[in-house]
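Report on the structure given below.
Shown here: the complex without one of its protein chains, the others still in place.
Chains: A, B and C, in written order; residue numbering restarts at 1 for each.
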Amino acid sequence: MTTPLLSARKLEVSFEIGRKGFFGKPRLLRAVRGVDFDLMPGRTLGLVGESGSGKTTTAMAAIRLAPSTGGSVSFEGTDLMTLPAEAMRAQRKHLQVIFQDPYSSLNPRERVGAIVREPLDLMNVGDPAGRDDRVRELFGLVGLRPDQMSLFPHQFSGGQRQRISIARALATNPRLIVCDEPVSALDVAIQAQILNLLRRLQDEFGLSYLFISHDLGVVQFICDDIAVMYLGEIVEYADRPTLFSKPRHPYTAVLLEAAPSLLRRKSAGYRRAGMVKGDLPSPMNLPKGCAFASRCPKAQERCRAEAPVLRDVGDSRVACHFPLD
Amino acid sequence: MTKAVSPLGEAWGQFLRNKPAVAGLALLIVIVGFVLYGHFLFNADPYRIVWGPLTAPGEREGIPLGTDFLGRDIFVLLLKGGGPTMAVGLSAALLTVVIGIAMGALAGYFGGWVDDLLMRLTEFFQVLPALLFAMVLVTLFAPSLVTISFAIGIVSWPGTARLTRAEFLRIRELEYVTAARSIGAGNSRIIWKVILPNALPPLIVSAALTVGVAILFEAGLSFLGLGDPNTISWGQMIGQNRNFLLEAWWPVAIPGLAIFFTVFAVSLVGDGLNDAFNPKLRSR
Amino acid sequence: MSPLMSLSDLRVEFDTRHGRVTALSGISLDVMPGETLGIVGESGCGKSITALAMMGLIPNPPGHVTGGVIEFDGEDITRASNRRLRQLRGRDIAMIFQEPMTSLNPVFTVGDQIAEAILLHQDMSRAEADRQVIELLETVGIPEPEARAKSYPHQLSGGMRQRVMIAMAISCRPKLLIADEPTTALDVTVQAQIFDLMRDIQAKFGVAIVLITHDMGAIAEMTDRVAVMYAGRVIEQGTSDQILDTPLHPYTRGLIGCIPVLGRAAASTDRLPPLAEIPGVVPPLHLLGDGCAFAERCALADDHCRAVRPPLDDKGHPVACHHAGEIA
Partner (left out) sequence: MAMMRYILQRLLYGLILMLGVVVLNFFLIHAAPGDAAEVIAGEMGGTTEEMMAQIRAHYGLDQSIMVQLWIYLKQIAMGDLGTSYHFNRPVTELILQRLGPTVMLALSAQLIAMLLGVVLGVLSSRRPQGILSGFVSVFSTVGYAAPVFWTGLMLVILFAVWIPLFPVEGYVSARFRGTGLAYALNVAWHLVLPATTLGILFLAQYARLSRTAMIEVLGADYIRTARAKGLGEGKVTFNHALRNAVLPILTIAGLQFGNLISGALLVETVFNWPGMGRLAFDSVLRRDYPTLLGVLFFASAFVVLANLLTDLSYRFADPRIRTGGR
């Protein structure tokens, strides 16, 4: 068995938000609660969940772009959490990010050529003279013309900007790229261009992706392994065929039921089998038992009393007392 | 091939299409030119008494704007008086912007206790009525152009600081800042190279308006007799002549108009910059 | 059966800094009583402007309705007085919007905002209206309606706010409900709840729905008929099954092919095949020429396409393409 490229153990992130009263204790929001995952080299691990599930925080904390409050993350055997700042900076060469919003992820005051070149300069990759050639090469790789290097971000469309973002992430030949909802701000037609590109680049360079998304269709297309998150915890963890053909956690089943699909037709009298009621409980006062119990169609007494832990069920790992068959 | 258009270049293009703003800029250039180089054209001693006191404009040839209460030529005084007014205006505005940006940037970027401390300080200075506090400073420390600029600067920076802080708080959360961090950029690079350039547009606008405010401020202090006693300034001219207002309006009205047009021009330019930087408002 | 809402050859223009551009160039659409019509397209295709036109709410300036007729229940509302339009709005035609977070006024309670719509169109006392507000909140599935009526919008979640918007929209039993991307800003489970609610309401009150969306999945699940829009025109129209199963326009085919379909080959361990791509982007409105607006992005396009705009002809169902049904 190969060793994972990136693996997180008991990752925790809490935020202080306000205080109760003048001198009261700061209130803690536990955004990520003991998350474990392993990303294998050359594969794509999807973190899926709705807003408030902690998927982006998990990924950002894992590569130390957000402060974590507990747990460990090892990248190629190095524990990132205890690394001194300068050594961490050196590691960034190998772990890059593609962000969600094509409009705010590029500095509007920099020419796009300089944006793509910047990581090479900051990380001292290659000799300065060769860097321009590298930028030109990168532009070609992501489907942009090298003569566009001198333009500014606002002169590009959303899809093109996302290509620039990808070129920047590729610049230092990283082994891992965190993709934070890279297509959710794009029109569907453009989404397909970017998804195909990401997959092509993965094949070409043997990249590993940590892919964050709320869109199950996208996840099904691009991910090999999937972790479904709910309120800061992983509730189900499986490979793609297993998860999509045999969801074990009631929340996964609900997500699959909720997402629109071309295969469900009003003309064929489609009615949803059943949907969760209400909204996410407040992350400020989480229930004692399973966090999903308040909305779960299958919840029982035990679910409200005792929090389930992730365990093997069939080919999946599921945090549920009463997993589905 | 598409031509590169920088955001600043685009804003400048917008500015040039804004007629009032360009008119304001032209007016400003004329006034500044007049004040800077006017004495080469009309070399005269402003303190010299040229004719009887309170001569009306046009009453006597060679004294186009009349004389003041001592019989000095108002036109010549106007030429000389613009310099200190503008010098104080500019240096006070510069001080305001430097203090304001430094305070706001630190507070907005680092947050936490730094933010708390600096914002309390800002609130404190906002509670002090600016003109009154400047009066106290100028009274306690002898009035000179330096003291006055300093006094104006020290009371005006909170506005700029708040604005800078708000911009930093906003931009700090944008993804390109995280992106910079993800490629290994440090704090000072992020503050100066990433956030500040993007925070500049509203700061430029506010700096332009601060120049206007500082000029008005200087005029107010000089009017109250708290200007530098060794120089002439427009506000001082109004203050000195106002006791004779009932007999002669022009020695009061004319320097006031000079102040008015200067500030008017500055604020037209400021508004133009604002519109140029905020295309959203323009299209409405 | 005669249509409830009918647009014929509707033209809407906007003043922009590129001069006057045509946002809708001759749209014709019918909405039948009780049905759900989907309008689908990428951003900038004119679908939201179509919705606002149906409400008589094109912002003027900068927008102008420069041609065509909008008929509601047989009445030409392009010529109706403002007073008459206000009567229809909220009472016979209601609308819900994309952003539930910003579509409710933050300084009034949700109860007051619903009651305002009721009192405006119905002869009713305030107390009766308040009772009806509670009933409506219950209908749209809001728990503890008495307490929630006294809440301000910021105290409710996005899904709750969209429910409040729906309660407000159905408060006067409208004949037509226009929903402009009502779930785009919401999470998928909440989206499912809102769609279920809209279906229930349609079944209960028989209201016709115009659903504006960019999501083909929502089209499949929610609509009876579909109009596909591109660059200010309807380019294909038909029953939802016709559009989804036998799309004729290359753009429609691209839109369907580029979606990663959830559930297709779910158990397969093979990699899914690459998605279909539509190259390029939607052209800006001020750069539209004489020919087919899609020609620049179309693999089938020839000189004829670039020179002559194809009319909306019936080729099995209405489609505006010289090469309808051909495969590249």
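Of note:
What we mean here is this: a residue touches a chain if its C-beta (ideal position, glycine included) is under 8 Å from a C-beta of that chain, and two chains touch if they have at least 3 such contacts.
Remember, it's a predicted structure, so these values are computed and weren't measured experimentally.
One chain is not depicted; across the entire complex it touches B, C.
Within the full complex, the residue among B:Leu25, B:Ile74, B:Ala161 or B:Ala219 touching the omitted chain is B:Ala219. Hidden from this view is one chain, which touches chain C at 55, 57, 61, 85-91, 94-95, 97, 99, 102-109, 116-117, 120-121, 152, 154-155, 165, 168. Contacts to the hidden chain, counted on chain B, fall at residues 123-124, 126-133, 135-137, 139-142, 212, 216, 219-220, 223-226, 235, 238, 242, 245-246, 249, 252-253, 256, 259-261, 263-264, 266-268, 271, 281, 284.
Rule of thumb we're sticking to: only the chains that are shown with their structure count from here on.
When you average the Cα atoms of each chain and compare centres, the chain farthest from chain C turns out to be B. Counting C-beta pairs in contact, the chain pair with the highest total is A-C. Averaged Cα coordinates give chain A a centre that lies 49 Å from the centre of chain B. We define each chain's centre as the mean of its Cα atoms; on that basis chain A and chain C are separated by 31 Å.
With centres defined as mean CA coordinates, chain C is found 51 Å away from chain B. Contact residues on chain C toward chain A in their complex (touch as defined above): 36, 42-43, 143, 157, 159-160, 187-193, 195-196, 214-218, 220-224, 239-241, 244, 254-264, 266-269, 272, 274-279, 281-282. Of all the residues in chain A, the ones that touch chain B in their complex are 60, 63, 65, 89-90, 92-93, 95-97, 99-101, 104-109, 111, 118-119, 122-123, 147-148, 150-152, 154-155, 165, 168, 172. In the complex of the two chains, the chain B residues touching chain A come out as 1-2, 4-8, 174-176, 178-186, 194, 197-198.
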